[in-house]
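Excluded from the complex is one protein chain; the other protein chains are retained at their positions.
Take a look at chain A:
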Amino acid sequence: MSEQKNGSSPGNMARKWNHLRKVLERPGPFCTSPSSEALSFLQTSCKVLIIGAGGLGCELLKDIALMGFNEIHVIDMDTIDLSNLNRQFLFRQKDIGSSKAEVAAKFINSRIPGVKVIPHFCKIQDYDSDFYQQFHIIVCGLDSIVARRWINGMLLSLLQYEEDGQVDQSTIIPMVDGGTEGFKGNARVILPGMTACIDCTLDLFPPQVTYPLCTIASTPRLPEHCIEYVKVIQWSKENPFDCPIDGDDPNHINWIYEKASERASQFNIVGVTYRLVQGVIKNIIPAVASTNAVIAATCATEVFKLATGCATSLNNYMVFNDVAGIYTYTYEAERKSNCLACGPANQPKYLDIESLDMKLSELIELLCQHPSYQMKSPGLTTMQDGRNRTLYMSTVRSIEEATRENLKRSLVELGLRDEGIVNVADSTTPNTLEITLRVTAKMAE
């Protein structure tokens, strides 16, 4: 970068932020705290973290940089794909295969002198609380519920409490979260420990579409059933490429497309297309530039308001839809008093089970299905005879192999009892949950 480009000293760019200055420095009936310090806070001290450098992330980087913030971190483990280019406007054809976070950061840094974007090409789970603690505000542009829950859990774990049980306000890192699907989206502001968190409102996420195995296997009716059949049954049986399905490999998609078409024609089912096959296999969610712009801008405005107090914050959940006209609706999502993530830290966490005869695999299934836990691949340990014993863990291969046999054993056989405690780790939270098993007599039908 040339010398002049770096020059953002007040001398030669004094008027650049005139627009921002007006709303930051002037008093007004809707302004909560006008301050001549606000802009310099944004430019010299405030640190914002953007999680995700995709559709929302690219927009967020631009918006937050142009709202006067100077130090912005961005974290994303993904690389750039051709299908990103219809909306992720910081990326070009030549960038395909490169790190989203790195390319995005480089672009913003060269377009807006003075701004320092620091990329992190990794998973959010690769960093611990020391990293997350440094930020004033964290804003998420994610497409994964698991990642949202994880960072939500991380920010909750950073809270400290006063002696009277109140949250120490200085330990709160606000989280602004956005999400989009097609022409619909939502944006929300979370003050961890104070307002509804991600886990308080888990039921807001739509359930994933699944098809019963018997339908797929014996009574298919939709093109989707034929595609699922190839994915779930035929692929592992014929193993055409000696590897699991890779949704990004056109040879794989082609094979599935052909087999699904064959199956569909056997059953007189119409409508298997290449696009549908891709959609089902990769679980594709439609996305356009415009909705990303709208939701990211809403989030960026909230980040700006939280950092400066120049206007009242969104309280606390906004939905957007422009399928017909333009529609927004804002409401206050409520905290769940017994939320497993943000409820009282010392509240006991229970899991009701029917009997100790249940197999460990069934317990794991229960943790995945349970509306309050909704785990992905929980790992379980328990204290036995003063020693920590791993019951099952799928994330480390050697441990998985060593504990696989336990899956078939009943809880009794594994030495668990009523009111016994299992420690559960899962990708949905950075914290290990101490869960008390409670045997409940089966309810009479």
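By our rule, contacts are C-beta pairs under 8 Å (C-beta built on N, C-alpha and C of every residue); 3 or more make two chains touch, one makes a residue touch a chain; residues count from 1.
In this text, contacts and distances are computed from a predicted model.
Peer 1: Going by UniProt, what is the name of the one chain that was not included in the view, given "ER membrane protein complex subunit 3", "NEDD8-activating enzyme E1 regulatory subunit", "Cleavage and polyadenylation specificity factor subunit 3-II" or "Integrator complex subunit 4"?
Peer 2: "NEDD8-activating enzyme E1 regulatory subunit"
Peer 1: Of A:318, A:358, A:375 or A:393, which residue touches the hidden chain?
Peer 2: Only one listed residue reaches the unshown chain, and that is A:318.
Peer 1: Sort through A:45, A:86 or A:160 and give me the one touching the missing partner chain.
Peer 2: Touches the omitted chain: A:86.
Peer 1: Among A:44, A:273 or A:338, single out the residue that touches the unshown chain.
Peer 2: A:273
Peer 1: Which parts of chain A are in contact with the chain that was left out?
Peer 2: 4-5, 13-20, 22-23, 26-31, 59, 62-63, 66-67, 82-83, 85-87, 89, 92-93, 111-113, 182-183, 215, 219-222, 240-241, 250-251, 254-255, 257-258, 267-269, 273-275, 278-279, 284-294, 296-298, 300-301, 304-305, 311-315, 318, 321-331
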